[in-house]
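Moving on to subunit A:
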Amino acid sequence: MAETLLWVLPLVPAVTALAMLTTRSRRILSAIDVASSAVLVALTLLLAREVQAGGPRSLGVFRVDDLGLVFLLLLVVLTLAVSIYTVGWLGQAVAVGNMKAESLRSYFALVHAFVATMVVTVLADNLGVLWIAMEGTTITSAVLVGYHGHRHGLEAAWKYIIVTTIGISFGLFGTVLVYAAAADVMGGAGTMSWSAIMQVAPTLDPGIVRIGFIFVMIGYGTKAGLAPMHLWLPDAHSQAPTPVSALLSGVLIKCALLAIIRFQAIAAAACGPAFPAQVLLVFGLISVVVATPFILAQRDLKRLLGYHSVEHVGIVALGLGFGGTVGTYGALLHVVNHGITKALAFFAAGTAIARYGSRDMRAIRGLLAVAPIGATFLMLAALSLAGMPPFSIFVSELMVLRGGIGHGQWVAIAIFLVMVVVIFAGLLHHAGAMAFGEAPAAAGREPEAWSPLLAMLLLAAIMVLLGLTIPASFDALLQRATEVIVG
Partner candidate 1 sequence: MITGESPLGLVLLEMALLVLLGPLVTGIIQKLKARLQCRQGAGVLQPYRDLAKLFRKGTVQAETASGFFWSIPVLVLAATVAAGALVPVLRAGPPAFPMGDALMLLGLLALARFLTAVGALDAGGAFGGMGASREMTIAPLVEPVLMMVVFSTAVAAGTTELGALAAHRGTSWILGWSAADFLGFAAMLVLLPAETGRIPVDNPDTHLELTMLHEGMLLEHSGPGLGCMALASHTRQIVTLGLVSALFFPVATHGAGATDLLLGAGAFAAKILVLATYLALVESSYAKLRLFRVPQYLAIGFVCALTALALRIL
Partner candidate 2 sequence: MSAETVTIIDDLGALLLFTMILILAAGQIYRAIYAVAAQSLLIAIAGAVLATATGNVDLWVIAGVTLAVKAIALPWVLHWVVRRMKVRREVESVIPVAATLALAVAIVVMSFHLSASLGTVRQAITGNALPVGIALTLLGVLVMATRKTALHQMVGLFASENGIFFTAMAVTQGMPLIIEIGVILDVILAALVMAIMVLRVRSTVDADIASLDRLRG
């Protein structure tokens, strides 16, 4: 049962992508979109139950363990939310002329191809397949980033594809090196299966694995948006269509993180846990620090959110770097929390931008007056991103802090907290300025569309729920995922 699911799961979006090409009607397209996302969610929940019962399953190059499951859940939930959001968003975008009604099907097809590649990255057991799928995400999402076709979009797309392709080629080099080490140990026909390599990981040659991990760290780190390889990220995330931005920020960079985590496990076994932890810690700190000034002095709403992703990926890296059960647990929790919250933020930002026809935050004023519900969601997302309880990110940041303090990383903790407070100030300043004040006459005052609100409500509900409690089943899942990494 579970094994069949393993190959059905990637197939669903792939087939949908093809099905999309058959029709032009927007209504049908949206229907297929939402339906397939819902199916994806259902199948994933089914798979989750199977795995919870029977442990990891593998089929050929595919394998699902609890670690992958965490990311898979995030992926499908966000996909569903994005599909719901797209219904209302498309209407507005077509009306304004951002999207050409006749080219919609290609858009939907690309989105689902994108989702399919991401599903493969999450489910891949074979490191080579992982790499191929990762490059696939780059190609599909690059086209989506430049989808609007105007100058800025193409510029962002070019930067995105070039820089991440470089990064990923580094990732490939790292993969090759790790494979070489493994093959050297295994003898005969070596395999690239992660689970198989993990079996022999302690016996791998530490030197070559170390270099391999560094290549992977830089390579997939570029894709994950870790500073200082993050420069493409604000461009791409700000230029992409809003639903795509949500997917990029919410899921894609997390997929890259998953790849890093997989190699971290190998490196930790081969070179001792201290080495990868140290590397991750350094890059995490750099990301948090580098993001700060750009958040403070930012004018473009979506770029602001992009830089915020850089910061939060840094926090995840910090959690992994602090290591230990607590830190890793916190990192995984943060992956989920940030994915949900950031998608919510992008949704709210997208509606606000559509309403004011500008992404310049100085132009967006008095949102509470013209769109109270959306503005409330925006404020909630901002507060959550800033680490306020009772929202989810507070909990995961708390866990990361615990991990750091538990391991006595005082310097890192100090830098981290200072930056978090400063970013809090900046973010709340921007959000408050947008929410309060007098709305300009230009601002659209039409009633708020239902489907974006529904999507936001879904995400906000999850956000608050995870902020108030961690359900036992979810906690168990995270625990097991943590064990997969820490061992």
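Candidates were picked such that all candidates are chains of the complex that A comes from, given by their letters.
Going forward, contacts are C-beta pairs under 8 Å (C-beta built on N, C-alpha and C of every residue); 3 or more make two chains touch, one makes a residue touch a chain; residues count from 1.
These numbers come from a predicted model, not from an experiment.
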item	value
Candidate touching subunit A in this complex, from 1 or 2	2
Subunit A residues touching candidate 2 - in the complex, by the definition given at the top	126, 128-129, 131-132, 135-136, 138-139, 142-143, 146, 149, 151-152, 154-159, 161-162, 165-166, 169-170, 172-173, 176-177, 179-181, 183-184, 187-192, 205, 207-208, 211, 234-235, 238-239, 294, 297-298, 303
